[in-house]
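Only one protein chain is missing; all other protein chains are in place.
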């Protein structure tokens, strides 16, 4: 029976390999394995986090003896995973990157470890150095602090100085949206294949909804009024959305309905758009030494209509899970990653352009950083400092939040509305139809809160 | 006995694994005979050449995305994201250096080992459960064996995603979250129905006469299994194992939700190269290539087994 002879060794070999592999992988036991001196950190895959990952072993682990295991995932995936982890208090991860959107209601549900005691005992950390709007947006309704920013951002307008100069146009430092729309029309086609402006169109509450909500805020709209009435079908929202959709359809980037931060960054770097309204953190990439547009970009504050400023406020912050058994070690990690020394470490080791910025006043006073970020540090600091998370529009709000509403339902609500908006940008749906759909969804959510 | 294998019948009439494997190597036989006529030979050669060309074009078209993935994986990030594409850009191993953790220090080995463990162990477990079950359905069938077979298949039709939440909650309760053995169990249940089905088809091939002879000799069931059934069904078992391995290696939804620090599998690791900020095309292509490599290698090496396996023992 030749078949047997051929086959049995194969099976045996497979078995042996499997045993050997499972033996050495040591992939047993649940999370939190490895005693008190290992931390499990779940974080989003952004360049700043990749740098952190690289610097941890030689610095943090060397100083403290605490080993850090990272799980890194793209933003959509990491959000799903973080909410799953924290809502079930599974305790697999000690620390996770959460944003100022999650912190207040995670804290309310008792999923986060309050940090005030750690902060007061840790003299080196210096909470007063953290930019005020950041601290404010990471403080829950009970007045306690639940997160420390790793880096923060607002939004502003970026534009190609050379293109505008060649056309004899100037961008005001504090433009209005009408001015921006006019400028976009004028620079559209300034170079072959160059469109006027890049605006996000990709579905997702943190994608198209972020810039669009800031536009709606400054047009006078709000998702919900103070007494929880949904306002997506208000004239202001309609006006703002029509403006946004028309602008991006007329003078926006190719492939707008699938464009997010990365696509727009690429477009501006490759000369496919002349302006871009997005996160201040983009400046670091645009001015990096290997960027094709270094030195060619000008920066202006977020365009406005009725409000004085309209930039958003966003931070990837560290939150410590309540179920974590290593909260003291976890704080050591947070204090290190969000500390001044880490900023200096990145500045000297990897270059000042790669510092996780946007959170500490001291960084903006640091001459080395000022020099490296000469083109944009002032505008960035101004944008973040002028953001008001409690009062971003023309009317009082029921919760904290500029480009989002700080309620758990917003991810779902925002994502569903964003899909309709994205379809409107693709031309498959009218703005009115998209907002009518959105209003129905928002009313369902509002009803829940009105009854409370 | 070695010559009197049950596949003899197939080799003549249906062309089973052995015959099929041979026919790949000397493909001209049948066509030559069927197109026979002397005068038509030049014509038919031309026609054949034409269809051969078409087949080549189709093959290249299907292979192109894979080739592009591999080529991009050897480009630098700057050359990977250009329009028009730079086909001849200089080659670099940077993408693969990134895969091996050049800038993050994250080693790909733990996830690869996890995937290998989950795939191989679950495949062995599937065979261990499926072969006896198939025996009970094909060789000495229990009553209502068709119903049982239907039940197995019907579990495959349930939406896996609906089971995700309870599995997560139960795993959390009993401390199996982020544990590769949970993945082994889930992958086993995921592949078991198809494996039972396939093995049933293969075992139905075992001639009753041999079994009778063995039974008269006084052999007990485990002996019959080992000495008679497994050898006869070996190609079928190999095919089943290959299919189970591929589907386990590829699984993503459960791994994404149920694993974390220690038990993350290769496909989950792959997604960690996608970022919403910055270029990633070359390193994602490198990681995608590296992670697909075991399956590609296994699949290419055992093409004939795959053909046979997917046709469920040629649906006798």
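Labels A and B are assigned to the chains in the order they are written; within every chain, residues are numbered from 1.
As a convention for this text, a residue touches a chain if its C-beta (ideal position, glycine included) is under 8 Å from a C-beta of that chain, and two chains touch if they have at least 3 such contacts.
Please note the rule applied: contacts and distances are computed from a predicted model.
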item	value
"Na+/H+ antiporter subunit D", "Sarcosine oxidase subunit alpha", "Cytochrome c-type biogenesis protein CcmH" or "Sugar ABC transporter permease" - which is the UniProt name of the missing chain	"Sugar ABC transporter permease"
Listed residues B:192, B:232 or B:258, member touching the removed chain	B:192
In subunit B, positions touching the absent partner	13-15, 20, 23-24, 27-28, 30-31, 33-34, 48-49, 51-56, 58-60, 62-63, 65-66, 68-69, 72, 80-85, 129-130, 132-133, 135-137, 139-146, 148-150, 152-167, 169-170, 185-186, 188-189, 192-194, 196, 201, 204, 208, 211-212, 215, 221, 246, 249-250, 252-253, 257, 266-267, 270-271, 274, 280-281, 284-285, 287-289, 291-292, 295-296, 298-300, 303, 306-308, 310-312, 314-316
Residues of subunit A in contact with the chain not shown	76, 80, 83-84, 87-88, 105, 109-110, 192-193, 202-204, 254-258, 263, 266-267, 270, 272, 408-409, 411-412, 415-416, 418-419, 422-423, 426, 428
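Just so it is clear, only the chains that are shown with their structure count from here on.
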item	value
Length of the line joining the C-alpha centres of subunit A and subunit B, rounded to whole Å	39
Footprint of subunit B on subunit A - complex, ascending	1-4, 6-7, 10, 14-15, 17-18, 21-22, 24-31, 33, 40, 42, 45-47, 50, 53-54, 56-57, 69-75, 77, 81, 84-85, 88, 90, 92-93, 260-262, 265-266, 281, 285, 290
Residues on subunit B engaged by subunit A in the complex (per definition of touch)	1-2, 5, 78, 81, 103-106, 110, 113-114, 116-117, 120-121, 123-124, 168-169, 172, 175-181, 230-232, 234-235, 237-238, 241, 256-257, 260-264, 268, 271-279
